[in-house]
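Below is a structure I'd like to ask you about.
All protein chains but one are shown in place.
What follows is subunit A.
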Amino acid sequence: AGAMWGALRGVRRPPAALRRGLAKAAGPRSARQLREAEEAAPVFQYVGKAAKRKDRVFVWGFCYSGALGIPSFVKPDVGWKKPRRIQPTPYRLETEEKISSAACGYGFTLLSSNTTDITKVWGMGLNKDSQLGFQRSRRDRAKGYEYVLEPSPIPLPLEKPQQTRVLQVSCGRAHSLILTDSEGVFTMGNNAYGQCGRKVVEDETYSESHLIHQLKEFDSRVVQVVCGQDHSLFRTKKGAVYACGWGADGQTGLGHYNITSVPTKLRGDIAGVNIIQVSSYGDCCLAVSDEGDVFGWGNSEYLQLASVTETTQVNVPRHLPFKIGKIKEAACGGTGNIVLTEEGNVFVWGYGILGKGPNLIETAVPEMIPPSLFGWSDFNPDIRVAHVRCGLGHFAALTNRGELFVWGKNLRGCLGTGRMEDQYFPWRVTVPGEVVDVACGVDHMVSMVKSF
């Protein structure tokens, strides 16, 4: 700059104070400069040491019934969007409370939280038989909603609403059961066969009904409730099983084929046995004892109980003499059954897509599904299946690493794999988190997931 000023003769040069020196050359920074710049850079903290993992709910499957709980799938909020018929992959459902138990029925869903707040249970989906209680319509205060599109609270007639906790919910075809810790079992929905545990009233209209029945008379506290298609099973702390509802396939297990409208204790091979888990979804039922034996009763048209009897209806619980090891958990579907043993092996039997390729359609004797299909390998030898669940035509298995595997008939996208084809062997469902529990329905599924 000094040279430039010197060249312009006759022009007054600026005073020395204002003269700028030549700017430094901008060459590559030396290693020392880079290191100093790095150390001076600010450190961001995204999450602290005490960060908790969040609990989330993911849903997928058939949307039109509203069972997924996302109203924009059925009635889009923007005019140009079309209603979504099927959600093929897991979609997050935003809930205010942490959901501890979920159950999928035939076109509806119940979510419950074990909080002491007033609202403990939410329901969505079909409500034509008041299986979600009375949902007052906002347009006409006297009428109720037939389809509930988003999780709506179900008001329960509790004596101590701020102390009682809801432990578990269960849904059948058109009725639902809610289990509380100190106030017994609440039932709502269709009672045409006595499945709600109260006397059948002729020509009763179940839609827009306010009636929620409470059941308290059992030998001890009820610890598990299970809904079959049109019957209900209750398991008490002492290990006894009670049943009520439709019995034409013997699914009530009471020794007759009539309907029962009062929960009655089951006898047969489970009399005196301490039952630790009961399961049912269609018309067949399975019970697991504390010693690892499995008992079955109900429909056997699909060879579910063919290992003990040739009859197609079994109305008394029978012990199933399988030599597969001590059984930890069992689940019943519409036509197939699945059990999990103590070693972590999964066995299936019955009819339908059982999970061993397209060639295995039906079997009366349990067949094991190879653990390598659940991710077990020499590289990961400690992967085990922790839980098994059953929908009407499909199965689900949860591993101890929090992965969800599904297989079976892909009815309206209920598997959640992203494809519409049936799945003949266990296939992973990609869920962004660790799957803690899953509930299977006819054409949709709900999963409770812990975020990473």
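Simple rule for what comes next: a residue touches a chain if its C-beta (ideal position, glycine included) is under 8 Å from a C-beta of that chain, and two chains touch if they have at least 3 such contacts; residues count from 1.
The working rule: contacts and distances are computed from a predicted model.
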From the options "Myotubularin-related protein 9", "TRUB2 synthase", "CDC50/LEM3 family protein" or "Sorting nexin-2", the chain left out of the display has the UniProt protein name "TRUB2 synthase"
If the hidden chain were put back, which of A:Asn258, A:Thr311 or A:Ser377 would touch it? A:Ser377
For the full complex, which residue in A:Ser100, A:Gln423 or A:Ser447 touches the chain that was left out? A:Gln423
Chain not shown, touching residues in subunit A: 37-38, 41-49, 51, 356-359, 370, 372-373, 375, 377, 379-380, 401-403, 421-425, 427-428, 430, 434, 452
